[in-house]
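What follows is a set of notes on a single structure, which appears directly below.
With one protein chain withheld, the remaining protein chains of the complex are depicted in position.
Residue numbering begins at 1 within each chain, and the chains themselves are lettered A, B, C, D and E in the order written.
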Amino acid sequence: MRPSGRTADQMRPVRLEPGFAKYAEGSCLVKFGETHVLCAATVEERVPPFLRNTGRGWVTAEYGMLPRSTHSRTEREASRGKQSGRTQEIQRLVGRSLRAVTNLEGFGERQIRLDCDVLQADGGTRTAAITGSWVALYLAFAGLVKQGAIAQIPLIGQVGAVSCGLSDGNPVLDLDYAEDSTAQADANFVLTDKDAIVEVQGTAEKDPFSEEQFTAMLGLAKKGIAELMVLQRQAVGK
Amino acid sequence: MRPSGRTADQMRPVRLEPGFAKYAEGSCLVKFGETHVLCAATVEERVPPFLRNTGRGWVTAEYGMLPRSTHSRTEREASRGKQSGRTQEIQRLVGRSLRAVTNLEGFGERQIRLDCDVLQADGGTRTAAITGSWVALYLAFAGLVKQGAIAQIPLIGQVGAVSCGLSDGNPVLDLDYAEDSTAQADANFVLTDKDAIVEVQGTAEKDPFSEEQFTAMLGLAKKGIAELMVLQRQAVGK
Amino acid sequence: MRPSGRTADQMRPVRLEPGFAKYAEGSCLVKFGETHVLCAATVEERVPPFLRNTGRGWVTAEYGMLPRSTHSRTEREASRGKQSGRTQEIQRLVGRSLRAVTNLEGFGERQIRLDCDVLQADGGTRTAAITGSWVALYLAFAGLVKQGAIAQIPLIGQVGAVSCGLSDGNPVLDLDYAEDSTAQADANFVLTDKDAIVEVQGTAEKDPFSEEQFTAMLGLAKKGIAELMVLQRQAVGK
Amino acid sequence: MRPSGRTADQMRPVRLEPGFAKYAEGSCLVKFGETHVLCAATVEERVPPFLRNTGRGWVTAEYGMLPRSTHSRTEREASRGKQSGRTQEIQRLVGRSLRAVTNLEGFGERQIRLDCDVLQADGGTRTAAITGSWVALYLAFAGLVKQGAIAQIPLIGQVGAVSCGLSDGNPVLDLDYAEDSTAQADANFVLTDKDAIVEVQGTAEKDPFSEEQFTAMLGLAKKGIAELMVLQRQAVGK
Amino acid sequence: MRPSGRTADQMRPVRLEPGFAKYAEGSCLVKFGETHVLCAATVEERVPPFLRNTGRGWVTAEYGMLPRSTHSRTEREASRGKQSGRTQEIQRLVGRSLRAVTNLEGFGERQIRLDCDVLQADGGTRTAAITGSWVALYLAFAGLVKQGAIAQIPLIGQVGAVSCGLSDGNPVLDLDYAEDSTAQADANFVLTDKDAIVEVQGTAEKDPFSEEQFTAMLGLAKKGIAELMVLQRQAVGK
Partner (left out) sequence: MRPSGRTADQMRPVRLEPGFAKYAEGSCLVKFGETHVLCAATVEERVPPFLRNTGRGWVTAEYGMLPRSTHSRTEREASRGKQSGRTQEIQRLVGRSLRAVTNLEGFGERQIRLDCDVLQADGGTRTAAITGSWVALYLAFAGLVKQGAIAQIPLIGQVGAVSCGLSDGNPVLDLDYAEDSTAQADANFVLTDKDAIVEVQGTAEKDPFSEEQFTAMLGLAKKGIAELMVLQRQAVGK
């Protein structure tokens, strides 16, 4: 039995609230249970230097946690004067995941910047951030279409993410904080709507794990992400 | 006529949502119209070095804005690697304002840290932050009382804040962003429930103003803050 | 009786020494008693990015203290690697105060930068800095007129500043360090030669204060600043 | 045909030179073809704060590249003033990988710090760093045994790492820079001598990949890492 | 003929004003012509970690320039967020030079910190800083003697410094800015009152120079420093 009473292949209640950030070009508040992440997309009419005059655009992400999003307070990175290695890992992951389903030739020399800010953290913030950012990105592109700036939404497909873990040797889906901190191992899966792998990151926190265990976790992830994608399509009105 | 259709002495709709941050020892989401600030209090069982072994506690604050809380995106301070002068001014102001109504001898060698994070910004974030932080601080103290750590809430009174401005020479209460950016001058008032002044900061953005204009703004602030204090008392159940 | 033996409405001896910094385009060493601040103006033939191609100029300020200007040594900000929140507050205040009396359309796309460096600190450094910077700024503009770069000095009026405080409940003018560290409250006033308010910042260090007390402090400030302005005019030979 | 003429399941020539760093407590220069990484272990007689008085030790890593280790020069991180996100990701990965095979209760309150410095970079520096660091760590522990500080080497097993990629849809082992920069996807595998997974990180640089492709890459990695482990045992004289 | 009209072996007018900084434990304003440096000594009742419990003291220095001490404005290091390489070189040089004539066992576990701040710069600031710092240090020690904290002044001798240069191939003493910027080479000499060398730094700005030229510069330095030492003794009343 899991601490939350969920079955091994059961997601936490998930909610996607599109348009939560009033001023952003696209946004989504995503909730995986008690994990709440606000994803906001900004359209910038310029690209990083390495893309100038190539006709291509870029998608990038930044990530942060409110200091008191966590059970005990986390130091404010702005006040420390630098982002942690964990923060940088996550924001790079979010950016790569979204670029993998975006046609970078399809929206001119623009940059879409996704700000993923964790309002409340109970495990799985990076996977929630990826899932919600896809909605925010879609809505930002829809805005560009509506303005006539581009002809169609340059997304090749959907991308979603979830974590899985090994708890007493058993694979379980969508770890919350209580499970995450005791899991033997955990893995984050970023998949497309065609079950293709965009990113996979597995870490043995305590004991190395077997190929079979890894495959079982991937199976759970496919199930969970399929559910997320239904909600994404609802959120963008597709 | 004001851009929002309000009368000169009319506040925006104000809402205080106590307990918004699930994990904090005290919290309040404060809304002044479209300005939304999450205030979260953390109780730390230690004080800054200059207070060690004095038996006194401390109250301090940090302030931040989500990058896309603003109409156009604001650079993330954690990513820039430092807090702006404006951020530092505001967090110092919030800390001083709360200390002015706190009996620092009344809660042992503890530090209460208020995190004020702007989720959405439409003018007046610093005054909203002070108003909401008082609620968060009260609730954190109430928690210490409930745990038996202290005998009573060490607050001497209430503190609230509002901005006023001069618009076409006329004093108006509680500026929103549209007014703030065109005002001739503006002033932030931090008052107690006895109409005493804790902090006052007036700035002539365009034209220097007269003592009479200043006094008129202070009069408006007294009215607005009195309204805020009713809501604060409701929020803490007094 | 004040620690210095002054009456409640008496300034410390004030001296303005124009031209103290040999290489600056304008400068003034200002002394409010034992508080000595060197204000040096530099004319730069370019403006910040947000003003390019607008035909407008800018006035800005930086502030610093020599490490041993203070009674006990203050850490060197260059060595710590950042400016304190207090430093940033002060330099922003100085810049705003001077811009309030400058016609920014009157000297082309130039930036005047005021460096206010405290050689000795005995309270009131920010108000001395504003008062001396006006002289330095005037002299820098006078130099541009002399060179034929501009037709006339683009200053709308004078600006000066002084602090007032409440000592045992009584308002006093121009706090020195001994008074400042024990005052119940203090306020900095920045006024024009027409008694208009440019900036006002009042802080209750210990006890909140009343509107009447504030008004009394403003009255003292008007008297003190009027005296400063006579000296400013002498210093610039007007 | 691969650019290097290797077969799909062929490693580059690998060399491990134990004891390369004269002053370190353990060291290994590892070469995967033209990728050369110097791994040096330092034994510190103290642990990070969170482990004090627990009786447990810690293993951590730092990573850097000589500016001209790369085909075109990479900016020096010490001169930029911060480590890149990539550097932080890699050093965290190396540390976790080694801790996964170390009995942290088996060497007292000591910290072993692995410095992984890239002298020459031709792809796969992080996997080479993990592979060489295991040798350096083993030798540092062997030194502690020899000094009588600990009774036996607190390593549960071996750990090694290699990257695999998809090149024109085909899985290949141990990417060099030429392959890495054109691969459709790549994955880094960190395995133990029992083929258990310590870390796995797969990224679709261009096109998302299938579970079958991932499994094929894992199969190649098992083969390559088994070869590396023979060399590791030789290097430590086992 | 030198730009200043001085002969080759002629110092600029030198003035040492002891006690210039009212609050410092020892101080000296030193003027080498238009170069003005304020040297202030602070006595700290603690030493750096490497000297704790050794019974030895330490002497160290920090150096800074007011932004407008120079002919054209120099960026403020506190605002840039770091000290330049030049600043660090100079403050290390000043510290070493003073330690060379101080008996570090003679004043307990104290640190004397010398703050050398350039008020006006016309070449030779580092040599003026050393010369003036000796006076400030002497006076700080004299204060400790007077308080009874130590029995005698722990200075082995005097130390002074001057620069020399090659101008059109001819050695000249005490370069001012005009000469410094056109000199073929220059050297800074730090000597004791027994003509022993504490530090020597020679640099060929344009053309390498000969041993003979170096020796001639050293000869000039001996003459100049002997003159400085007379003034130092006067300044400390010896």
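We take it that a contact is a pair of C-beta atoms (placed from the backbone, for glycine too) under 8 Å apart; a residue touches a chain by one contact, two chains touch by 3 or more.
Just so it is clear, the model here is predicted, and its values are computed rather than measured.
Of the chains on view, those touched by the hidden chain across the whole complex are D, E. The hidden chain makes contact, of the residues D:R12, D:R99 or D:R113, with D:R113.
Contact residues of chain E toward the unshown chain are 82, 85-86, 88-89, 91-92, 96, 100-101, 187, 191-192, 194-204, 207-211, 214-215, 218.
Residues of chain D in touch with the missing chain: 21-24, 27, 34, 38, 40, 42, 44, 62, 64, 66-73, 76-83, 87, 113, 115, 117, 119-120.
Just so we're on the same page, only the chains that are shown with their structure count from here on.
Looking at chain B and chain E, the chains in contact with each of them are C.
Overlaying the C-alpha trace of chain D on that of chain E calls for a turn of 120°, given as a multiple of 5.
Interface note: chain A and chain D, two copies of one sequence, contact each other through mostly matching residue numbers (shared numbers exceed half of all numbers used). Inter-chain spacing, taken between the CA centroids of chain C and chain E, is 33 Å. Our note on geometry: chain B versus chain D, Cα centroid distance of 50 Å, whole angstroms.
Chain centres here are Cα averages; for chain A and chain E they lie 59 Å apart.
Contacts with at least two other chains are made by residues 82 of chain D. Contacts between chains, counted with the stated touch criterion, involve the pairs A-B, A-D, B-C, C-E.
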